[in-house]
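Working notes, structure below.
The complex appears here without one of its protein chains, the remainder shown in place.
For subunit A:
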Amino acid sequence: MTRHRGRGMASINYPIGMNLGGDPSQALVHSNPSGKFTVALSSIDLGQGMKSVTRQICAETLGVPVEDVYVDTADSDTGPHCMGSFASRGTHRVGNAVMAAAREARGVMMEAAAEELEVNVADLETDGRGNIHVKGAPHRSISTKDVAIAAQFKQGKTISGRGIFLVPLSDVDPETGEMSPATCYAHACLVAEVEVDDETGEVAMVRMDSAYELGRALNPRLVEQQLVGGAWMGVSHALYETPEPYYPDPVHGPRDFVEYLMPGPGDICPHDIAVLERPAPDGPFGGKGPGEMCANPVLPAVANAIFNAVGVRIDDLPITPEKVLRAIKAQGGARPQARR
(Lines give C-alpha, C1' and ligand atoms only; values in the text may rest on other atoms or scores of the structure.)
Protein backbone atom coordinates (compact mmCIF):
# COMPACT_ATOMS: atom_id res chain seq x y z
CA MET A 1 0.00 0.00 0.00
CA THR A 2 1.29 3.41 -0.94
CA ARG A 3 -0.10 6.85 -0.43
CA HIS A 4 0.58 9.08 -3.38
CA ARG A 5 0.62 12.86 -3.16
CA GLY A 6 -0.65 14.90 -6.08
CA ARG A 7 -1.29 18.54 -6.86
CA GLY A 8 -3.88 19.97 -9.22
CA MET A 9 -5.09 23.41 -10.09
CA ALA A 10 -8.09 25.07 -11.68
CA SER A 11 -9.00 28.61 -12.65
CA ILE A 12 -12.48 29.98 -13.12
CA ASN A 13 -14.27 33.07 -14.33
CA TYR A 14 -17.61 33.50 -12.64
CA PRO A 15 -20.41 35.78 -13.86
CA ILE A 16 -22.22 37.75 -11.15
CA GLY A 17 -25.99 37.39 -11.39
CA MET A 18 -27.88 36.40 -14.50
CA ASN A 19 -29.21 38.27 -17.48
CA LEU A 20 -32.54 36.58 -18.07
CA GLY A 21 -35.17 39.32 -17.84
CA GLY A 22 -32.75 41.88 -16.46
CA ASP A 23 -32.32 40.18 -13.06
CA PRO A 24 -33.93 42.98 -10.99
CA SER A 25 -34.05 43.47 -7.25
CA GLN A 26 -35.71 46.24 -5.27
CA ALA A 27 -35.10 47.80 -1.89
CA LEU A 28 -37.00 50.30 0.24
CA VAL A 29 -35.38 52.40 2.97
CA HIS A 30 -37.24 54.50 5.51
CA SER A 31 -36.52 56.17 8.81
CA ASN A 32 -38.51 55.80 11.98
CA PRO A 33 -39.12 58.79 14.26
CA SER A 34 -36.27 57.43 16.39
CA GLY A 35 -33.80 58.35 13.65
CA LYS A 36 -33.05 54.68 12.94
CA PHE A 37 -33.46 53.32 9.46
CA THR A 38 -35.13 50.18 8.16
CA VAL A 39 -34.20 48.49 4.90
CA ALA A 40 -37.01 46.34 3.53
CA LEU A 41 -35.92 43.49 1.27
CA SER A 42 -37.37 40.23 0.04
CA SER A 43 -33.86 38.87 -0.42
CA ILE A 44 -33.26 36.04 2.00
CA ASP A 45 -30.07 35.69 3.99
CA LEU A 46 -29.25 31.97 4.06
CA GLY A 47 -26.25 32.61 6.28
CA GLN A 48 -23.98 34.07 3.63
CA GLY A 49 -24.21 37.50 5.26
CA MET A 50 -26.46 39.52 2.98
CA LYS A 51 -28.11 41.22 5.94
CA SER A 52 -24.74 42.40 7.24
CA VAL A 53 -23.54 43.59 3.85
CA THR A 54 -26.74 45.45 2.90
CA ARG A 55 -26.74 47.02 6.36
CA GLN A 56 -23.20 48.28 5.81
CA ILE A 57 -24.06 49.56 2.32
CA CYS A 58 -27.13 51.41 3.61
CA ALA A 59 -25.31 52.95 6.58
CA GLU A 60 -22.38 54.06 4.45
CA THR A 61 -24.66 55.64 1.81
CA LEU A 62 -26.87 57.39 4.37
CA GLY A 63 -23.86 58.52 6.38
CA VAL A 64 -25.16 57.08 9.64
CA PRO A 65 -23.69 54.51 12.07
CA VAL A 66 -24.22 50.88 11.08
CA GLU A 67 -25.99 50.29 14.43
CA ASP A 68 -28.73 52.70 13.28
CA VAL A 69 -29.74 50.50 10.35
CA TYR A 70 -32.02 47.49 10.62
CA VAL A 71 -32.48 45.12 7.68
CA ASP A 72 -35.85 43.42 7.43
CA THR A 73 -35.96 40.45 5.06
CA ALA A 74 -39.00 39.01 6.73
CA ASP A 75 -41.56 38.47 4.05
CA SER A 76 -41.53 38.17 0.27
CA ASP A 77 -45.34 38.68 0.23
CA THR A 78 -45.12 42.22 1.58
CA GLY A 79 -41.54 43.26 0.80
CA PRO A 80 -40.32 44.83 -2.44
CA HIS A 81 -39.60 42.34 -5.21
CA CYS A 82 -36.35 40.38 -5.42
CA MET A 83 -35.32 37.67 -7.86
CA GLY A 84 -33.75 35.70 -5.03
CA SER A 85 -30.58 34.66 -3.25
CA PHE A 86 -28.69 32.72 -5.91
CA ALA A 87 -26.27 33.19 -8.83
CA SER A 88 -23.88 35.08 -6.50
CA ARG A 89 -26.12 38.09 -7.10
CA GLY A 90 -26.97 39.27 -3.58
CA THR A 91 -24.18 41.73 -2.87
CA HIS A 92 -24.15 43.12 -6.40
CA ARG A 93 -27.84 43.31 -7.35
CA VAL A 94 -29.44 43.83 -3.95
CA GLY A 95 -26.52 45.98 -2.78
CA ASN A 96 -27.01 48.32 -5.74
CA ALA A 97 -30.75 48.53 -5.06
CA VAL A 98 -30.11 49.34 -1.38
CA MET A 99 -27.59 51.98 -2.39
CA ALA A 100 -30.10 53.66 -4.71
CA ALA A 101 -32.81 53.58 -2.04
CA ALA A 102 -30.46 54.92 0.64
CA ARG A 103 -29.32 57.72 -1.68
CA GLU A 104 -32.91 58.86 -2.19
CA ALA A 105 -33.64 58.63 1.55
CA ARG A 106 -30.47 60.57 2.30
CA GLY A 107 -31.65 63.34 -0.05
CA VAL A 108 -34.89 63.76 1.92
CA MET A 109 -33.06 63.55 5.24
CA MET A 110 -30.63 66.28 4.20
CA GLU A 111 -33.47 68.52 2.97
CA ALA A 112 -35.31 68.07 6.26
CA ALA A 113 -32.10 68.88 8.14
CA ALA A 114 -31.55 71.98 5.99
CA GLU A 115 -35.03 73.20 6.85
CA GLU A 116 -34.36 72.72 10.57
CA LEU A 117 -30.94 74.39 10.48
CA GLU A 118 -32.16 77.09 8.04
CA VAL A 119 -29.24 76.56 5.69
CA ASN A 120 -28.75 75.49 2.07
CA VAL A 121 -28.86 71.70 1.70
CA ALA A 122 -25.67 71.79 -0.40
CA ASP A 123 -23.77 73.08 2.64
CA LEU A 124 -24.58 70.06 4.82
CA GLU A 125 -22.67 66.85 5.47
CA THR A 126 -23.06 63.79 7.69
CA ASP A 127 -20.44 62.81 10.26
CA GLY A 128 -21.18 59.07 10.14
CA ARG A 129 -21.96 59.13 13.87
CA GLY A 130 -25.59 60.17 13.65
CA ASN A 131 -25.23 63.93 13.14
CA ILE A 132 -25.66 66.31 10.23
CA HIS A 133 -23.74 69.59 10.30
CA VAL A 134 -22.79 72.57 8.18
CA LYS A 135 -19.53 71.92 6.32
CA GLY A 136 -16.69 73.62 8.17
CA ALA A 137 -18.98 74.53 11.07
CA PRO A 138 -19.54 71.35 13.10
CA HIS A 139 -21.26 73.27 15.92
CA ARG A 140 -24.21 73.99 13.56
CA SER A 141 -25.39 70.44 13.91
CA ILE A 142 -28.55 68.38 14.27
CA SER A 143 -28.87 64.69 15.07
CA THR A 144 -30.54 62.34 12.59
CA LYS A 145 -33.00 61.55 15.37
CA ASP A 146 -34.07 65.19 15.66
CA VAL A 147 -34.32 65.40 11.87
CA ALA A 148 -36.53 62.32 11.85
CA ILE A 149 -38.75 63.75 14.59
CA ALA A 150 -39.04 67.10 12.74
CA ALA A 151 -39.85 65.34 9.47
CA GLN A 152 -42.53 63.21 11.09
CA PHE A 153 -44.21 65.66 13.46
CA LYS A 154 -43.47 69.12 12.02
CA GLN A 155 -42.59 69.05 8.33
CA GLY A 156 -44.89 66.20 7.32
CA LYS A 157 -42.24 64.43 5.27
CA THR A 158 -41.35 60.77 4.95
CA ILE A 159 -37.62 60.18 5.04
CA SER A 160 -37.62 57.29 2.63
CA GLY A 161 -36.14 56.06 -0.60
CA ARG A 162 -36.81 53.56 -3.34
CA GLY A 163 -34.17 51.57 -5.16
CA ILE A 164 -34.06 49.08 -7.97
CA PHE A 165 -31.21 47.57 -9.90
CA LEU A 166 -31.89 46.17 -13.34
CA VAL A 167 -29.31 45.04 -15.85
CA PRO A 168 -30.33 46.09 -19.37
CA LEU A 169 -31.01 42.92 -21.36
CA SER A 170 -28.11 42.36 -23.71
CA ASP A 171 -28.75 42.37 -27.45
CA VAL A 172 -27.63 39.30 -29.35
CA ASP A 173 -25.66 39.84 -32.56
CA PRO A 174 -27.68 37.90 -35.17
CA GLU A 175 -24.51 37.07 -37.14
CA THR A 176 -22.21 35.85 -34.42
CA GLY A 177 -24.51 35.23 -31.44
CA GLU A 178 -22.25 37.49 -29.40
CA MET A 179 -23.83 39.07 -26.31
CA SER A 180 -22.92 40.24 -22.83
CA PRO A 181 -24.54 37.80 -20.43
CA ALA A 182 -23.16 39.55 -17.34
CA THR A 183 -21.87 42.98 -16.39
CA CYS A 184 -19.03 41.79 -14.22
CA TYR A 185 -17.07 38.64 -13.55
CA ALA A 186 -15.18 37.37 -10.54
CA HIS A 187 -12.07 35.26 -10.96
CA ALA A 188 -10.35 32.57 -8.95
CA CYS A 189 -7.52 30.09 -9.01
CA LEU A 190 -7.19 27.18 -6.62
CA VAL A 191 -4.43 24.62 -6.06
CA ALA A 192 -5.44 21.43 -4.28
CA GLU A 193 -3.05 18.90 -2.82
CA VAL A 194 -4.37 15.41 -2.14
CA GLU A 195 -3.15 12.06 -0.92
CA VAL A 196 -4.51 9.00 -2.72
CA ASP A 197 -4.30 5.56 -1.16
CA ASP A 198 -3.73 3.05 -3.99
CA GLU A 199 -5.01 0.15 -1.90
CA THR A 200 -8.34 1.65 -0.82
CA GLY A 201 -8.85 4.34 -3.44
CA GLU A 202 -9.46 6.88 -0.69
CA VAL A 203 -8.65 10.51 -1.37
CA ALA A 204 -7.63 12.75 1.54
CA MET A 205 -7.27 16.51 1.24
CA VAL A 206 -3.82 17.72 2.29
CA ARG A 207 -4.08 21.44 1.67
CA MET A 208 -5.64 24.09 -0.53
CA ASP A 209 -4.27 27.41 -1.67
CA SER A 210 -6.45 29.84 -3.50
CA ALA A 211 -6.62 33.36 -4.85
CA TYR A 212 -9.92 35.14 -5.43
CA GLU A 213 -10.59 38.40 -7.22
CA LEU A 214 -14.11 39.45 -6.33
CA GLY A 215 -14.24 43.21 -6.43
CA ARG A 216 -13.99 45.01 -3.13
CA ALA A 217 -14.48 42.75 -0.11
CA LEU A 218 -17.23 44.73 1.61
CA ASN A 219 -16.93 42.62 4.75
CA PRO A 220 -13.55 40.86 4.64
CA ARG A 221 -14.32 38.37 7.44
CA LEU A 222 -17.59 37.31 5.83
CA VAL A 223 -15.78 36.88 2.51
CA GLU A 224 -13.18 34.70 4.20
CA GLN A 225 -15.85 32.57 5.90
CA GLN A 226 -17.68 32.13 2.63
CA LEU A 227 -14.50 31.12 0.80
CA VAL A 228 -13.36 28.68 3.51
CA GLY A 229 -16.76 27.05 3.96
CA GLY A 230 -17.59 27.11 0.26
CA ALA A 231 -14.34 25.40 -0.67
CA TRP A 232 -15.39 22.52 1.58
CA MET A 233 -18.74 22.31 -0.15
CA GLY A 234 -16.66 21.96 -3.32
CA VAL A 235 -14.57 19.18 -1.77
CA SER A 236 -17.77 17.55 -0.62
CA HIS A 237 -19.20 17.75 -4.13
CA ALA A 238 -15.95 16.39 -5.57
CA LEU A 239 -15.48 13.48 -3.17
CA TYR A 240 -18.55 12.68 -1.06
CA GLU A 241 -22.02 13.96 -1.78
CA THR A 242 -24.25 11.90 -4.01
CA PRO A 243 -27.77 10.53 -4.21
CA GLU A 244 -26.31 7.31 -5.72
CA PRO A 245 -26.50 4.41 -6.40
CA TYR A 246 -29.46 4.77 -8.80
CA TYR A 247 -29.83 8.52 -9.20
CA PRO A 248 -32.25 9.97 -10.32
CA ASP A 249 -34.15 7.01 -8.92
CA PRO A 250 -33.95 7.59 -5.15
CA VAL A 251 -34.11 3.87 -4.33
CA HIS A 252 -31.39 2.87 -1.86
CA GLY A 253 -30.13 6.44 -1.94
CA PRO A 254 -29.27 8.46 1.15
CA ARG A 255 -32.27 9.92 2.95
CA ASP A 256 -30.77 11.82 5.85
CA PHE A 257 -27.63 13.23 7.43
CA VAL A 258 -26.61 9.81 8.68
CA GLU A 259 -26.47 8.30 5.19
CA TYR A 260 -25.66 11.38 3.10
CA LEU A 261 -21.90 11.87 3.19
CA MET A 262 -20.66 15.31 4.06
CA PRO A 263 -17.26 16.41 5.33
CA GLY A 264 -16.90 16.53 9.08
CA PRO A 265 -14.42 18.35 11.29
CA GLY A 266 -11.93 15.51 10.86
CA ASP A 267 -11.79 15.86 7.06
CA ILE A 268 -10.68 19.46 6.78
CA CYS A 269 -7.21 20.64 5.81
CA PRO A 270 -5.35 23.97 5.86
CA HIS A 271 -6.62 26.42 3.26
CA ASP A 272 -4.68 29.58 2.53
CA ILE A 273 -6.67 32.28 0.75
CA ALA A 274 -5.52 35.46 -0.95
CA VAL A 275 -8.30 37.95 -1.68
CA LEU A 276 -7.42 40.38 -4.43
CA GLU A 277 -9.56 43.49 -4.49
CA ARG A 278 -10.26 45.10 -7.84
CA PRO A 279 -13.43 47.13 -7.36
CA ALA A 280 -16.10 46.53 -10.01
CA PRO A 281 -17.23 49.78 -11.71
CA ASP A 282 -20.92 48.88 -11.42
CA GLY A 283 -20.76 47.13 -8.05
CA PRO A 284 -21.95 48.72 -4.78
CA PHE A 285 -18.72 50.25 -3.40
CA GLY A 286 -16.98 48.01 -5.96
CA GLY A 287 -18.31 44.71 -4.59
CA LYS A 288 -19.05 41.75 -6.86
CA GLY A 289 -19.78 38.73 -4.65
CA PRO A 290 -18.00 35.54 -3.60
CA GLY A 291 -21.18 33.42 -3.77
CA GLU A 292 -21.12 30.12 -5.58
CA MET A 293 -17.67 30.53 -7.05
CA CYS A 294 -16.10 29.56 -3.73
CA ALA A 295 -17.04 25.92 -4.46
CA ASN A 296 -16.49 25.79 -8.20
CA PRO A 297 -12.71 25.64 -8.71
CA VAL A 298 -12.33 22.91 -6.10
CA LEU A 299 -13.89 20.13 -8.17
CA PRO A 300 -11.58 20.32 -11.23
CA ALA A 301 -8.57 21.05 -9.00
CA VAL A 302 -9.22 17.90 -6.95
CA ALA A 303 -9.78 15.80 -10.09
CA ASN A 304 -6.50 17.14 -11.51
CA ALA A 305 -4.69 16.45 -8.24
CA ILE A 306 -5.90 12.84 -8.26
CA PHE A 307 -4.59 12.47 -11.83
CA ASN A 308 -1.29 13.98 -10.74
CA ALA A 309 -1.09 11.54 -7.81
CA VAL A 310 -2.00 8.21 -9.40
CA GLY A 311 -2.49 8.90 -13.12
CA VAL A 312 -6.21 8.19 -13.31
CA ARG A 313 -8.65 10.60 -14.86
CA ILE A 314 -12.08 10.43 -13.17
CA ASP A 315 -14.71 12.54 -14.91
CA ASP A 316 -17.74 11.38 -12.96
CA LEU A 317 -18.67 12.95 -9.61
CA PRO A 318 -18.29 12.28 -6.80
CA ILE A 319 -14.84 10.72 -7.05
CA THR A 320 -15.49 7.83 -4.69
CA PRO A 321 -12.84 5.35 -3.49
CA GLU A 322 -14.54 2.72 -5.65
CA LYS A 323 -14.11 4.73 -8.84
CA VAL A 324 -10.50 5.57 -8.04
CA LEU A 325 -9.65 1.98 -7.20
CA ARG A 326 -11.31 0.57 -10.33
CA ALA A 327 -9.45 3.09 -12.49
CA ILE A 328 -6.11 2.29 -10.83
CA LYS A 329 -6.72 -1.43 -11.35
CA ALA A 330 -7.76 -0.88 -14.98
CA GLN A 331 -4.43 0.75 -15.78
CA GLY A 332 -2.47 -1.87 -13.87
CA GLY A 333 -1.46 0.20 -10.86
CA ALA A 334 -0.83 3.78 -9.77
CA ARG A 335 1.13 5.91 -12.20
CA PRO A 336 2.24 9.03 -10.38
CA GLN A 337 2.70 11.97 -12.73
CA ALA A 338 5.46 14.54 -12.63
CA ARG A 339 5.19 16.90 -9.66
CA ARG A 340 4.26 20.43 -10.63
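The rule is short, and it goes like this: contacts are C-beta pairs under 8 Å (C-beta built on N, C-alpha and C of every residue); 3 or more make two chains touch, one makes a residue touch a chain; residues count from 1.
Following the convention adopted for this analysis, contacts and distances are computed from a predicted model.
S.K.: One chain of this complex is missing from the view, so tell me which of "ATP phosphoribosyltransferase regulatory subunit", "assimilatory sulfite reductase (NADPH)", "(2Fe-2S)-binding protein" or "Fe-S cluster assembly protein SufD" is its UniProt name.
M.R.: According to UniProt, the chain not displayed is called "(2Fe-2S)-binding protein".
S.K.: Thinking of the whole complex, not just what is shown, which of A:263, A:286, A:321 or A:336 touches the missing chain?
M.R.: Once the missing chain is taken into account, the touching residue is A:263.
S.K.: If the hidden chain were put back, which of A:84, A:229 or A:253 would touch it?
M.R.: Residue touching the chain left out of view: A:229.
S.K.: Footprint of the hidden chain on subunit A, which residues?
M.R.: 46-48, 221, 224-226, 228-233, 236, 256-258, 262-266, 268, 271
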